[in-house]
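Structure first, then comments.
Removed: one protein chain of the complex. Kept in place: all other protein chains.
Order of writing sets the chain letters: A and B. Residues in each chain are counted from 1.
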Amino acid sequence: MSPRLSAPNPQLNELGKIKHFLTLEGLKNHHLTEILDTAESFINPNTNEIKKVPILRGKTIMNLFFEPSTRTRTTFEIAENRLSADVASLDIATSATKKGESLLDTLWNLQAMQADMFVIRHAESGAAHFFAQHVAPHVHVLNAGDGQHAHPTQAMLDMFTIRKHKGDVFDLKVAIVGDVLHSRVVRSQIQALSILEAREIRVIGPKTLMPTHPEAMGVHYYDNIEAGLDDVDVIIMVRLQNERMSSALIPSEKEFFKLYGLTEKRLALAKPDAIVMHPGPINRGVEIESAVADGPQSVILQQVTYGIAVRMAVMAIIMSNAAQLAQHKSEQASLELEIDSELESKLDVTQKPTRSEEA
Amino acid sequence: MRLAINNARVIDPTQNLDEITNLYMSRGRIAGIGSEAPEGFNADQEMDATGKWILPGLIDLQARLGEPGNNYAGSIASETKAAVAGGITSVCCPPDTAPVNDSQAVTELIQRRARQAATAFVMPIGALTQGLEGERLSGMFSLKQAGCVALSQANQPIQNAMTMKNALEYAVGQDLVVMLRCEDQQLKNKGVAHSGPVSSRLGLPANPVSSETSALARDLILVEEAGIRAHFSQLSTARAIEMIADAKKRGLPVTCDVAIHQLHLSEMDVLGFNSLFHVSPPLRSMQDKQALQMGLKNGTIDAVVSDHIPLEKDDKLLPFGESKAGISGLETLLPLLLKLVNEYGLDLMTAVRSVTQGPAKVLGLNIGHLEVGSSADFCIIDPEAAWTLESENMVSEGKNSPFIGWEFIGQVEQTYFQGRPVYRNNQI
Partner (left out) sequence: MTELNIDANQLLNTICEKLQSRPIMQKDPKMVGIRTGGAWVAQKLHEQLNMESPLGILDISFYRDDFSKTGLNPTVKPSDIPWEIDDQHIILVDDVLFTGRTVRAALNEIFDFGRPASVTLVTLIDRKGCRELPFQVNVTGMEIECHKTIKVSGPDPLLVSLVEHSEEQA
């Protein structure tokens, strides 16, 4: 495995529980498992429905999308509504910051409107960390995608999907095919798989679409898809964006499909019960053949439903941790008060300057 | 005023001097160094500097002084004050002011402001091309006449090889050193962090080593063809240092410098997305850092600079990639150098040379030393003083330093410029 690069973790509160959800890096197995288990609890096993629950009633959640995305924003809005929170969504491209208000001023103005949580999507890597550093102590930040760095809720829903169909992520061989270099989803998926102890994580694609140091991320690089898919349990296809052709990173979609497209023939190289995933939207005939996308091993459509439950779980856990921390603090405070008053009463007996002693 | 400073450890690389002795100053000039006062010298004032060091006022080859224009925080007045607080008495300011220093008028403006501030010697660097745009040559002769000590493109290296060739050939005739930053903008590809394991992991746009080395390769060839004295500024990679060493071996008249922060920090410091570590060129790998330290030790690197960039608070209060690159570094140039001496085994004379004799040679100027008759520009150091850098105590208008909170041993106590005390540390 790769050498561990340690980084400070601003995501956890004093009790080691999640306060901001910025990246999966630095979280432990139990943090992720708690999210998956909680997501499970929102879904009715017989009907697959997600019922509305009142736990975040009275809380205000603001969706700040500096990078537009109707799909992701809608999913978050639905999840927030299912938790009975009050929701406000801001499409920042058209609002204040374009008029020259600084990023932090925008944030602080919104915070003054009693926001409890910000769900933020931004084009710069590290943006969520930046916001988390500057919010008030009682406000929480959830990263809905920052630059090429992380998209942790998406990765969690992918883990949920794997768990649903494979029982557990532990010990699985997972292949990720496509543009890894530019993908924040893949970076988060790799972290999730590694924390949940997948046996092996492979990245497959042309070198121009791979990060320069895959081993630092704990993955094995394969430039040959046939070799890369051999005996894997899970195949995750990643979307190829048009900009990659125009930036001279790959010649054409046709060539990409020839070299790396997931066909039935290539799928057969994986384990017979391997599942095929894709965060969507899929490019048929570019990343994946229709026969595979619509085939029995594909779980692509289910991924969407799970997305709501997983996002509900993350938000519920963050607010739950905050409540427990507040409770813990008030218990500590009253304990200290007790000790103080005990000490005071002891002091009363031993010494007390009398008025007559003052000259 | 006639001042005698007694019993100090006087260190002057130009004179190969490292002795405990006395320094005598008269009418703004060095009158003598030795155990006895020069003939006819009667001190008005005597100072006991037992346990202290005296160094020539440092020369910083690259520091932005905030004006003209609003690109940076501060002014020539405030930033020269910051310089002398760091023991620096001569500063080169690059041409990326607003307006760009590509004309006599701007050069004279800078010098006038510097004279008004009367705090340190400001040496303007003129632009190689008009507006720094890399297309039309600037009036290099006029710039030299006005007082520019060198020519450069600041952080906007000429991308077009033909234009670069012409600029160098024209500059040869002016007998001014050309200072070159090596960066191929296309390979840099808007990268904000070193292309390595950290940028891979954090998804930060990557700036590969080749953006520096391929540009350096091109420039070395063009420099050789033009036969010009060239100085390569703020190198950051191990490979670049190798290439400079090779070029020197082959007898090319080239020199180079590195920014002091590149000798202490690496890509690992970027892990928390702290925009105070956003610099250009980016903080590179540990191996690069070690190669830079080695290059300084063995003389391949001729000078160390602060690469001072004073910024407004808002310029750093942004996500990493959106923030402006740069460190407010005048006040930490010497302390960080001393840290290399104390903790990394760098020889003290080499360290001092890199900010005195070294840069003086690069510029071809007779400064940065304490020879008799030279301007009394020097700083008095308390080598034992332990202190912590705090933003409240920083003199520069730019407080953007990742070294805030760092502990240092060795502090500037006083700085003299042209025989006048221009800085006194109130904390000692």
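As a convention for this text, a residue touches a chain if its C-beta (ideal position, glycine included) is under 8 Å from a C-beta of that chain, and two chains touch if they have at least 3 such contacts.
What you are looking at is a predicted structure, and each value in this text was computed from that prediction instead of being measured.
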For the chain that does not appear here, which of the shown chains does it touch in the whole complex?
A
Just name the one of A:L32, A:L90 or A:A316 that touches the chain not displayed here.
A:A316
Which residue among A:P45, A:P137 or A:P296 touches the omitted chain?
A:P45
Kindly note down the residues of chain A that lie in touch with the hidden chain.
34, 37-38, 40-46, 51-55, 316-317, 319-324, 326-327
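Basically, only the chains that are shown with their structure count from here on.
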Chain A residues touching chain B in their complex are 5-8, 10, 25, 102-104, 122, 124-127, 129-130, 134, 146-150, 184, 187, 211-217
Can you tell me which positions in chain B touch chain A when the two form their complex?
195-206, 208, 268, 271-273, 275, 314, 317-322
